[in-house]
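One chain of protein is taken out of this complex; the other chains stay put.
Lettered A and B in written order, each chain numbered from 1.
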Amino acid sequence: MPSEAPALELRGITKRFGPVVANDGIDFDLRPGEVHALLGENGAGKSTLMSILYGLYSPDEGEIRVNGEPVEVDSPSRAIDLGIGMVHQHFMLVPVMTVTENIVLGQEPRRGALLDVREGSRRVKELSDRYGLAVDPDAVIEEVSVGMQQRVEILKTLYRDARILILDEPTAVLTAQETKELFEVLRALTKDGVSIVFISHKLNEVLDISDRVTVLRRGKRIDTVATEGATEESLARLMVGRDVLLRVEKEQGKAGDPVLEVEDLQVRDLRGLEAVKGVSLTVRGGEIVALAGVDGNGQLELVQAIAGVRDPEAGRVTIEGREVTGQGVRATTEAGVAHIPEDRQLCGLILDFTLAENLALREYRKPPISNHGFLSVGEMKVRARSLLEEYDVRGGDPDTLASSLSGGNQQKVAVAREIASNPKLLIAHQPTRGLDVGAIEFVHNRLLAERDKGRGILLVSLEFEEIRALADRIVVIYEGQIVGEFPPDTSEEELGIAMTGGGRGGREAA
Amino acid sequence: MSTSVAAGRGVSISGRTAGWAGIALGVLAAWIALPPLLIRTPAVSVVLAAVGVAAGYYATRQGDRRLGWIAVGMAVLGALLAVIAVKSGEGNLDRVFVWSALTAGMLRFATPLIFGAMGGILSERSGVINIGLEGMMLMGAFFGIFGADLFGSWFLGIAVGIAAGALMGLLHAFVSIRLRADQVVSGTGINILAIGITGYVFIYHYGDQGTPSDISRVPTVTLPLIENIPFIGDAIGHMNLLTWAALLLVPILSVFLFRTRGGLRLRSVGEKPRAADSLGLPVLRTRYLAVTASGALAAVGGVYLSTALLGSFNEQMTAGRGFIALAAVIFGSWRPFGALAGALLFGFSTALAQRLPAFSESTAVLFQALPYVLTLVVVAGVIGRSRPPAAIGVPYVKE
Partner (left out) sequence: MSPIEDPEAVATTPASRLAGYLRGGGIFVPLLTTLLAFLVGGLVMLVTGSDPIETYKAIWKGTGLQWLFPWTTGADRTLAASNLQQTLIITTPLILTGLAVAFAFRAGLFNIGGNGQYIVGAIAAVWVGSSFAGMPSFLHILLAILAASVAGAVWAGIAGVLKATTGAHEVISTIMLNWIALWVGVWLFSLGGPLQNARQASIPVSDDVVDGAKLPVFWGDPVLQGLHIGIFIALAAVVVFWFLLNRSTIGYEVRAVGFNPEAARYSGMSVGKNYILVMAVCGLFAGLAGAMDVLGWQFRVATNDIQIAYFGFIGIAVALLGRNTAVGTLAAALLFGALISGTSQRNLDPTIFEPSLAGNLTFIIQGLVILIVSADVLVLALISRGRGIFRRGRAAPPPAAEVEP
């Protein structure tokens, strides 16, 4: 077996986006019939690497070999020709079409001038049966489960005779049961000689399904290890690394009375699926509670429900004893909640507005910014000028458009606005995502200062560093449920395992 | 949407049947009060309509919401019409409701709408909104008759009309696909530009004389055997060649969209271009083709107006028919047969409006608004949402 040429080999792949090196001389090989996991945090460079492999980006340096032959993959169709199939994290399916139509699209069987739907669905059925996919060829995509949709994506690649399968975070959208079923399918595939690249940051799943693991961190390959002998702890250490970015010197907060009380909150996501499944949570004045978890485990919906952006299905949200459940943003703001949203460009700022206008988003209906509906642009600018100075926003004055600021300064604007509304509870959702070190430090110090003023702060973060630097208490969320509470000095390994659903045998506690 | 739900579950077949039965009862309720039966009491109609309402309501409970509510609406409408009919004089009714003539009129007025709607379906199924149908149709109307006059042949007239419409389609495609302009703005520009171009060339070439009266016109097809059959002969025995072509176009387009490779690809481009692209399908080229073809089809509708129906051109003669065609597309949920139903319904209301002046001049006019009111109701989702292609209106940028 080792003498056999690898099904796929990447040598010294480098990809830059402007000054950012997304992939830095990465080597990777895939043996026939193995599951090779690609492990790394968000932003480690996994998806970029696979996009290069699938012909979506072209590498700046490096070589790709398929079955020992050097190849150039300049488009997805070329990748398909080479027997490479990709299951994207966001499915490439046409919702209103049937399973068969989606699968045969582009390579349709014909009878005369017409589509041979029967032949198509026969072939789909045949493939489905061979690997135990249990897909109904005539079902309409939007009416089948996400798990089934994913199996359709896999079938799409198999229909095109893929021998190398790339799965990008395949379990991110699946339930525990569906994940189990997926793994069955993957095992059947590898038995048949299909090689699989499995991208994930869930340690337990990687240990469960893969034969080898390659760990990426900040665009570099850290190590490739055999799964046998690896543990969640050892993988977590490789993934997170030892080097610590920054530490904020902080004292333990003096927690006062509860500011936010969440009781048994249930929230559905955009697609109507249960995203938050009965969360209870308390944040006191003068403390920072970190909600830790891997992206997509219900944090967004939980935060939206607390901030009044999304109506919960059930449960209660109270701010200092005043119930605000489902009363909308305005009432929640009145009650004393401020919210730095996760996506500052999409939800936090209006990029075509000036800084002065952006800074007024919470206060525009109150004097002195407006009186009886008349907007005072002068007051808006005066207030903006002092906030921009206080929060050290660089590269703009009150008349500058938000879109022309750097990411860090944009975030400072959002932070300034929210804190200036003098909230009792401040929700900070990934407040430092994509910021440089200086900006991160600024935001961190500011959050600590606000805590010491007695505000309650709910920090949602995916970063160990940040959580450990700021939190007085850590609450871990996994699949829409709180799975544990930890003190701030908990080790990274322990947190990492809790966040990836590890350390607990059965995960069907739904 | 409703059809896919119905197909998905075997149980709801009874709901579907009930829905159609409700619609039929509504039509029947109105019909028996009209010639030839002319039942002079509303009682029977009201009873029939009540059953129709019940059937429709049952259908909504069975999950066929859209069909069910349409049935309820039709039944109520049927009863209303019956009551009005009973209150009207028999002589008037006899004059207006000559069914064979109404059918012939319906088909006549529906013809340009069908062409326009089929064009609209092509473009919108590929993901490009086509507000410019009106302008493309107008191009066909003028250049069709212009060509027929120039070459002395209606056949070449059609060809010239098609070319002019396709050119407008191509312009819309270029602006909205390549330049990624707002498709609605672009379509609006197309409409106004078409008014200018056709008006300019018309005046320039024909002055205030108008088009000559001896122009080669698209012939009417007389069916020798059918001609003498009582109702059918009057209804379809003397239909224009292009009306037949329009009626033929509907199943052809339907088969193309839902039964061929090209149709599948076209729909995938309009629903989820990124998915189509990821499988190596040419998204932009598909859209170019679809929008250009859309212009060509809409133009045939215009050619029919000038070169077949009237035998002359006057400025802005399409008078909103492109927009009614668009309405038919939406009314029919972007499906050829659905749009055909819309076009026939709108054609019928126009045909009726043409004959109604016997009753009252002004009421007849009000009938012209019916297609738009119905479409507004449909768009508002009062009777179930009509769902457009998912990627419509969004310029595609390759990754």
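What we mean here is this: a contact is a pair of C-beta atoms (placed from the backbone, for glycine too) under 8 Å apart; a residue touches a chain by one contact, two chains touch by 3 or more.
All values derive from a computational prediction rather than experimental measurement.
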> Which listed residue, A:Leu127, A:Val144, A:Val329 or A:Val382, touches the chain dropped from view?
Replying inline: A:Val329
> Thinking of the whole complex, not just what is shown, which of B:Ala21, B:Ala82, B:Val96 or B:Ile197 touches the missing chain?
Replying inline: B:Ile197
>> Considering the complete complex, identify which of A:Thr14, A:Asn67 or A:Gln89 is in touch with the unshown chain.
In response: A:Gln89
>> Suppose we count only contacts with the excluded chain; which residues of chain B make the list?
In response: 129, 131, 171, 175, 178-182, 184-186, 188-197, 199-200, 202-204, 208, 315, 319-320, 323-324, 326-327, 330, 360-363, 365-366, 368-369, 371-373, 375-376, 379-382, 385, 394-395, 397-399
>> Which parts of chain A face the unshown chain closely enough to count as touching?
In response: 17-20, 22, 42-48, 89, 169, 270, 307-310, 328-330, 333, 339, 341, 343, 345-353, 357, 360-362, 364-365, 370, 373-375, 377, 401, 407, 433-434
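We adopt the following convention: only the chains that are shown with their structure count from here on.
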> Tell me, which parts of chain A touch chain B in their complex?
Replying inline: 56, 75-77, 80, 86, 88, 92-97, 101-102, 104-106, 108, 110, 113-115, 117, 139-140, 143, 156
>> Looking at the complex, which residues from chain B come into contact with chain A?
In response: 4, 8, 255, 259-261, 263-265, 267-268, 271-272, 274-281, 387, 390, 399
